[in-house]
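Sharing a structure here in structure tokens format.
Every protein chain of the complex appears in place save one, which is left out.
What follows is chain A.
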Amino acid sequence: MDSASTPAAAVPPYAIELVGITKRFGTFTANDGIDLRVRRGSIHAIIGENGAGKTTLMNVLFGLLQPDEGEIRVDGKPVVMADPSVAIAQGLGMVHQHFKLVPSLSVAENVFLGMEIRTRGLIDHKKQEDRTRELSRRFGLAVDPTERVGLLSVGIEQRIEILKVLVRGARTVILDEPTAVLTPQESRELFATLRGFANDGMTVIFISHHLEEVIEVSDTVTVLRRGKAVATRPTSELSKSEMVRLMVDREVSFARPARPATQGATVLSVRDLWARDDRRHPALRDVSFDVRAGEIVGIAGVAGNGQTELAEVIAGLRPASHGAATLGARDILALSPASIRNAGLAHVPGDRMVRGVDGNASIASNLVMGRQFRAPWRKGWLLDWKAADVEATRMIERFDIRARGPADTVKRLSGGNIQKVVLAREFTNDAPFLLIDQPTRGVDIGAQEAIHDEIMRQREKGIAILLISVQLDELMKLADRILVMFNGRLMGSVDGEEADEDQIGLMMAGVAQSQVEAAA
């Protein structure tokens, strides 16, 4: 245990080794026997589609989740990561996707939060600020230690998160999609910092969707697909298209159902649409498309490229900054959510637990939402709870919701069954337009099939459907046309019958359709 006397050459070359890590959530295997070896002093990128198991693997490594099988070694020694404090003690530091900073405190106070430097029992602000300044200079993380965090930009907040990790003595830094919130300039500065870490003998693991960045900054790449590590290679040996091929599941697990051509008139029309996200950054840039009756238009893209904002704007839950959208003959951009529903929208929201249901209420009560002023739910001045119960019982049967009855509390149900409650409500509104965001997120395979069948049935009824999903295979199975979104823009449009995963994958990574087709 006397590390000081150990010669450097005897230290094993891997800073971190994960051996045979398996992590299951119920019947879902998020990590399936993953081996990952990270060389000391290197930058190791982990790439994969959403749901491939990247974040789960990092949470296992950092002690936030306990693996069902497998072993973690730090500097060659096995370690049980019982909780994050063990990981921190082992020299690991994690920079999360969502920052956890206190806006009213200064930069230095945030950096030392929970481990304040004390002099005679009082917080020594000067020492904390000096130490923050010293670290920020050493690694090129320019910050003013005395400034209030609430006044700073996202890029600087991330530097503070990195400083927090460094102050806690991290020798291995894990970053979960660090560039998702950064401007290109900020990303470049971050990469310089990460390079500096590696040159200093530290180790960096970072998760990313952006393949250019991976190529630019990493030494080694591990590709995860459906919970398995399918390849680990030196970055220089892989091209971008090879990475995409490894990332995207080639075996389409769902057969594309036969479909009669039933397309009719245009129902939803979106033109030159712009909108901002919650941080007031542009989230939609010049988006235009149509959805016709009896057509499923899919929106593909890596999560966080504007799909959520698109759905919210169409549903009237987020203002557009520019552009036009019409549903039927009505301009919907100025309308309230209720008026848009009256104009013909039914909406399966992506954030099921927050938007889609009231988890504490009963199934019957959840099925009333939006229809409380209509028969059969309304009778005269009153809500008819008997009719609502009858309706709910019918829906439970028709949509195969596994529950004890209409009075069952929604949050007690499984994810798939909660989603069926939402579908049962939205699919029975006789709306000519269906907006469906992530229909099968967190839903098991059996329920996925049922939900897909239900969506196809809606299509056959001549309903116009906009289907947003981060699961490419889902879109390739269901959509008549797939639009690819990247950084708030539509990169291209692909016919569902002729869709090619590699091409869509490249567009999802930000390559323009013309280039993709020129390369093909």
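To be clear about the criterion, contacts are C-beta pairs under 8 Å (C-beta built on N, C-alpha and C of every residue); 3 or more make two chains touch, one makes a residue touch a chain; residues count from 1.
The rule is simple: contacts and distances are computed from a predicted model.
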Name of the absent chain as recorded in UniProt (options "Membrane spanning protein", "ABC transporter permease", "FAS1-like dehydratase domain-containing protein" or "Acyl carrier protein"): "ABC transporter permease"
Contact partner of the left-out chain, one of A:Val357, A:Leu478 or A:Val494: A:Val357
Selected from A:Gly70, A:Gly323, A:Pro337 or A:Gly462 as touching the chain missing from the view: A:Pro337
Sole residue of A:Leu105, A:Ala303 or A:Met369 that reaches the chain not shown, by the stated touch rule: A:Met369
Per the touch definition above, residue among A:Leu317, A:Val390, A:Met456 or A:Ala512 touching the missing chain: A:Leu317
Absent-chain interface as seen on chain A, which is shown: 25, 30, 51, 55-56, 59, 315, 317, 336-338, 341, 347, 349, 351, 353-361, 365, 368-370, 372-373, 377-378, 381-383, 385, 409, 411, 415, 442
